[in-house]
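Here the complex is missing one protein chain, while the rest keep their positions.
Labels for the chains are A, B and C, by order of writing; each one numbers its residues from 1.
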Amino acid sequence: METLNIGLIGTGFMGKAHSIALKAAPAVFDLPAQPFCDLLAEVDDALAERKALELGFARATGDWRLLVKDPEVDVVDICAPNYLHKEMALAAIAAGKHVYAEKPLALTAADAGEMAEAAEKAGVKTLVGFNYIRNPATQLAREIVASGEIGELIHFRGRHNEDYLSDPAKPLDWHVQRATAGAGALGDVGSHILNMAEYLTGQRISEVFGQLQTLIPRRPLPDGSGGMGEVENDDQAQALLRFDGGLIGNIETSRVATGRKMGLAYTLTGTKGSIIFDQERLSELQLYKSEGLPGRRGFSTLLIGPAHPDYAAFSPAPGHGLGYNDQKIIEIRDLVVGIAGNKPLYPDFREAWRVNRLIEAIEHSHVVGSWIALH
Amino acid sequence: METLNIGLIGTGFMGKAHSIALKAAPAVFDLPAQPFCDLLAEVDDALAERKALELGFARATGDWRLLVKDPEVDVVDICAPNYLHKEMALAAIAAGKHVYAEKPLALTAADAGEMAEAAEKAGVKTLVGFNYIRNPATQLAREIVASGEIGELIHFRGRHNEDYLSDPAKPLDWHVQRATAGAGALGDVGSHILNMAEYLTGQRISEVFGQLQTLIPRRPLPDGSGGMGEVENDDQAQALLRFDGGLIGNIETSRVATGRKMGLAYTLTGTKGSIIFDQERLSELQLYKSEGLPGRRGFSTLLIGPAHPDYAAFSPAPGHGLGYNDQKIIEIRDLVVGIAGNKPLYPDFREAWRVNRLIEAIEHSHVVGSWIALH
Amino acid sequence: METLNIGLIGTGFMGKAHSIALKAAPAVFDLPAQPFCDLLAEVDDALAERKALELGFARATGDWRLLVKDPEVDVVDICAPNYLHKEMALAAIAAGKHVYAEKPLALTAADAGEMAEAAEKAGVKTLVGFNYIRNPATQLAREIVASGEIGELIHFRGRHNEDYLSDPAKPLDWHVQRATAGAGALGDVGSHILNMAEYLTGQRISEVFGQLQTLIPRRPLPDGSGGMGEVENDDQAQALLRFDGGLIGNIETSRVATGRKMGLAYTLTGTKGSIIFDQERLSELQLYKSEGLPGRRGFSTLLIGPAHPDYAAFSPAPGHGLGYNDQKIIEIRDLVVGIAGNKPLYPDFREAWRVNRLIEAIEHSHVVGSWIALH
Partner (left out) sequence: METLNIGLIGTGFMGKAHSIALKAAPAVFDLPAQPFCDLLAEVDDALAERKALELGFARATGDWRLLVKDPEVDVVDICAPNYLHKEMALAAIAAGKHVYAEKPLALTAADAGEMAEAAEKAGVKTLVGFNYIRNPATQLAREIVASGEIGELIHFRGRHNEDYLSDPAKPLDWHVQRATAGAGALGDVGSHILNMAEYLTGQRISEVFGQLQTLIPRRPLPDGSGGMGEVENDDQAQALLRFDGGLIGNIETSRVATGRKMGLAYTLTGTKGSIIFDQERLSELQLYKSEGLPGRRGFSTLLIGPAHPDYAAFSPAPGHGLGYNDQKIIEIRDLVVGIAGNKPLYPDFREAWRVNRLIEAIEHSHVVGSWIALH
């Protein structure tokens, strides 16, 4: 069997999650190629070596530029901070590597576009880690919508709210500065729900009307000096949406939504049924259908099981529950299947570029106070 | 003890709910005056008499114009169709009666304004039946917000979605025509959440940006002819909101939200806590507070009980649950207390006028595609 | 229309609940007779007069013995403390009155039997206030079971747990003494779930195996002396059950179940479906049915509405929610319909006697450590 050598850059939250998934995926799925944890890059050799040992990579380097050019590496897996994505991805593409990157892909739509076009020109495959769309519950929601089982969609409601910056005493960090993060909540978590809105509905967002707010305009400098630094992007945002199929909807996103830890949720209303989902209960979906006796209609709690997408590979027993990292295992499966089979990957850089454009349209709309059409 | 003679016009859903509440309220609360079900008006004498017997009124009339002028009647209680509110209320006011009317108060803001000003000029008291704000759970939410217990409010999310017109085969009725209903979902159910947004937050909505949609543009004529008639108002609507205290938020409303039966719900996010409420589980409130050990924080389900507003009058035992009509009993208590004690009533015609203005601002904003400030 | 004059004894939690329901019932239901709040008895004249005014009774007396013999009174409604039920009921029966009494009917099965036999001999009607079986959600559960919609029942699980005596500093009161309460949690709240077990399943409990426990054996005397008095009955109890139709099951009951306020709940498992109910969310029922595609099966939340028993009389709109007192309104309807139409009432004194026998069988089983058959 073919082996896909993975070169991982970055070992934070996401780098570790990718490593776990790379290790587990071959035991979960029957893969057409074997992903191999080959080379790991960190900011210096010592850290890289320690992390390679911890996460189970064969080789280590303190220089990501070596990694992207390493002849053994088939796929460059970018889990470094967002502001580095562009440089790393372009270097990897230039070296002819497939690129698997975390979201949001870039700080600006222009950067994302440059990356997408470079990848397409080079003929390499790309995949961006919008992992929540891999959740079998969300795959199921999409299937139900696509099949017409709940009729024609008439409303989309989505949110991705968390509270990780709720505490105003939390010092200034990369999340809150333009140069390192681009947009704020809208980019960091809002990007998930924007991508998911199109994934679930099968429609493109054609116009947006947005509103952004920075609630904590200054935060303590991380140097402990007692000085304060400026927060440069949004703490919370919301938008009304028009889709190209006539659907309307709205989204909310926040990093200061006190009490919300994994607050990605959506309601899909159709003419013959509705779906409700909350990622804090990631292995269940609420489904309502306008059929049968009126006195027997209600939202049903479907516990995800082998009758639903991808679950059976994890367990033959229904309702046993998948976790966060299992979504990444499915993502790895899709990466490997796509590369090994030379098939399209979703969402690729072009799709992630679209998310960046949606973010910028919402920001722009906020400034000008009117609907902004997506070109 | 003083007696307040009630003259009820209309005996549909709301007329019956008022009757039940008028009968029960004196046994529930220690009232300063005794509401008496004195005179009932319906469209003809026969129906009026039958309904008076059913609902326990002493007298009956087939002519509401007699009722509003009847010297024995102290309070005119208008539960007739919305398009009749104005004429009835103005006649009652002209006769010097206090007026208790169902919502939405009027078909247009201009009408509502005329009614409010007439009442104020006449010095009569008015109350409009936005009964969901009487729910002890919602009263509790307001108390928590007002006390600062969850810090400063930073986001309001509200919806009032139902599905009573979800079936496209349902014939044309008064709900869907401008001349009888004014706005559609936005007026019928959206009015509740707009009123509640201000009630809960203690802030005034200062600007709105709205979007409306009619999904089922034509419905069968009710005459069974097979002909179709035009739906003239919105099936669903949504809006972004700015409040005068700096708060932002959004609302949704629908009469075609498949599966939602009593879908009034809100999330109040504060800097130190959050509240979640859903009227389909009307006797509980979810409360999160950023205090105590991180590992012990979560949304708590508060079952409404004697420690909360107004509940103890219904039961000394917590968690036993209140129902829809109990909200109306509390409303009757407020009506009687206000009139007997000559105190302000909330929400009065002026406040209901404001709701009509909010509805029209949202409609206007939809047309012009920009934020509309409330004057 | 006929009038049924009610003579109410006792004005605590239950006396007030009955009064509210007596006032509201005629506006809610189309009744064959008009219940009239005629005479109220309390421990002295002054209190009786004050309470008659508050609760809306026409006459008052400080002597219940006068009430039960009063020629105008048709139905004696006993809401006095449990230990007085027997004497009052026997006196009412002797005077030829119908009797409506709160649960548990008596302190012992022997007393309950004496009462049931006296009533039957006298030919008067009796009804006991097991009001939770009137909840439309629970009526619906029974209908579903009886219709075979979930197949044959194979398991019953019930509990009625509360925490009203959870605090050990709460002084000794009538609940905890044999002479005033009979059994403890088992009698006070457990009686509800025992009655409901038979109501829901349509089967008789044929054998029980019980276990009782007094966790707080002594409580402060209510005189504030600092002395302690003995708790004489159970704080919590549980039992395994065999039914005469072959079904097995178990129940739990407690008055010290920290955190539970209205913890009556049941699960009915059938060969083709299951039902879950929790009285803390009294207007919804969870229903699972083994039909349709495996991937679309789940517990459905049925919001109670006009398609279900008795709801439509309260509201034409589904999901609007009923409350505790609404259950009593339905009970009053059943009382009036039964008496006016000379039809059997359920549960009558004989049925309540059965509950007392079940309680004693569980107590006996606890002592002897073996299954006890119900004779």
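General remarks:
In this text, a contact is a pair of C-beta atoms (placed from the backbone, for glycine too) under 8 Å apart; a residue touches a chain by one contact, two chains touch by 3 or more.
Note that the structure is predicted; figures quoted are calculated from it, not measured.
When the missing chain is restored to the complex, the residue among C:236, C:283 or C:301 that touches it is C:236.
Residue in contact with the omitted chain (choice from A:218, A:281 or A:296): A:281. Of the candidate positions A:218, A:296 or A:320, contact with the unshown chain belongs to A:320.
Across B:46, B:146, B:221 or B:307, the single residue that touches the chain missing here is B:307. Against the chain not displayed here, chain B makes contact via residues 140, 284, 287, 293-303, 305, 307-308.
Taking the whole complex into account, chain A touches the unshown chain at residues 13, 16-17, 19-20, 22-24, 26-28, 30, 53-56, 162, 164, 261-262, 279-284, 303, 305, 314-326. Residues of chain C in contact with the chain left out of this view: 150-151, 154-155, 157, 166-168, 209, 211, 213, 215, 236, 238-240, 242, 248, 250, 252, 254, 256-260, 269-274, 288, 290, 297-299, 369-371.
Just so we're on the same page, only the chains that are shown with their structure count from here on.
Separation between the centroids of chain B and chain C, computed from CA atoms only, is 35 Å. A straight line joining the Cα centres of chain A and chain B is 41 Å long.
Inter-chain centre distance (chain A to chain C, centres taken as mean C-alpha positions): 54 Å.
Shown for chain C are the residues that touch two or more other chains, namely 284, 303, 305.
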